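Step one of this worksheet: look at the structure below.
Some chains omitted; the rest stay in position.
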């Protein structure tokens, strides 16, 4: 049996234009919506407890990012993730700076109980989420991606979900096998909230490729890596990089993605 | 008597640089401010109930967008729109995704009681607001603009306001006559919150051309259509489109707008 390709996941996304309910931080809202629209998904940002569960039921997937969390937003995240879990709607957790404060750790522990389909973070966040608390000093990655592979696999196995750990090299694992994805560009971490936007794009890919969250997540991550590589080829700095990056996400074809050489699949021992 | 031209509305806007009080969603705040500044209006975003009424009294117009509404914001919207109504300050309602949840419908019904000068939405939102509830699945337009003309005219007549229904073709009506405006570009819906920013620009045009809300709204909509057309001529994707669009709004002249061929006025039977 042939494994469907990364490119077929992008085809499915373009055909289904999934509606993605995003509960994300204030910094990332605009870029998240723009990345989803560039990829041809349909973003919706809303969080009032009066409507959030009603809307999650309409959505094809949910993306939750704790970046600028506060109690009313946490309440919305809990309602939405509970609804997603109950209705088998895929959802993605982005545990921004979870290692930085106790509040973030408590909130993430509560959200994990609603069984995310995917967790997307940098190495510091994945390590912190796996119990190695207070690794991160903020939103930057300070731990080497390779060192965190064991944490990512353990986290995926424990929560029966996919973990995408992004950095200079990206790793996507379900606890049994993992994709290694190269690409991207040194300017990517110099543009704010690209990682946050990737989490929402993961939700869109997972919604469009039901039953294959490992492949779908890898396709989202590879799309970012390839678009970043292309944007970096012409950018003069982070301003022009972001513009070129949105254009590159828009221009990406399924063939581009399937022929993207810089990824490989490894089966754990 | 000669009707003032669309271009004269832009001249008035540039001369008066009206102060526009915006109570809008988190996704749209930055782009809304940038579109207003590009057009030479002066944006101000604030929403605390401690100051909102005081500020609406200073402003030349108010723009209210319910995109990421929640109870404290709804309270601010009610105070501000009540103040605008009492002081005869023009205000614009943007009923984002009003068909998607009951909460949005209740909030919009309450706000309509404060008599907006203009309602700006896509066809799904205009249909939902006119009583055909639950048409929209989110923020996208899913109803054909033409099919919604009757709803737009009925809504305008019922609330004695102007209704701007935007999409591939834009319609602006006061319930008796309507402007049809073509232009724009297929990339426009691939950039987030341009519609939200248009609502605020409508407020600026209406403030600058007192007593002529139908004409002023049409001038704002035509400005967007023309700037979108020009931006689309050079853009490689949604990233470069947004940059070129802000530049085009900035470069637009009254003459450009007056000679913009793609609009016509129709008097209803």
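As written, the chains take the letters A and B, and residue 1 is the first residue of each chain.
Quick note on the criterion: a residue touches a chain if its C-beta (ideal position, glycine included) is under 8 Å from a C-beta of that chain, and two chains touch if they have at least 3 such contacts.
Note that the structure is predicted; figures quoted are calculated from it, not measured.
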Beyond the 2 copies placed here, what is the full number of copies in the complex? 3
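As a convention for this text, only the chains that are shown with their structure count from here on.
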Rotation angle superposing chain A onto its copy chain B by C-alpha atoms, nearest 5 degrees: 120
Using mean CA coordinates as chain centres, what's the gap between chain A and chain B in Å? 33
What residues on chain A touch chain B, complex-wise? 19, 26, 29-30, 33-34, 37-38, 40, 42-48, 50-51, 54-55, 58, 72, 242-251
Mind pulling up the chain B residues that touch chain A in the complex? 25-28, 30-31, 67-71, 97, 100-104, 137-140, 189-193, 235-240, 242-243
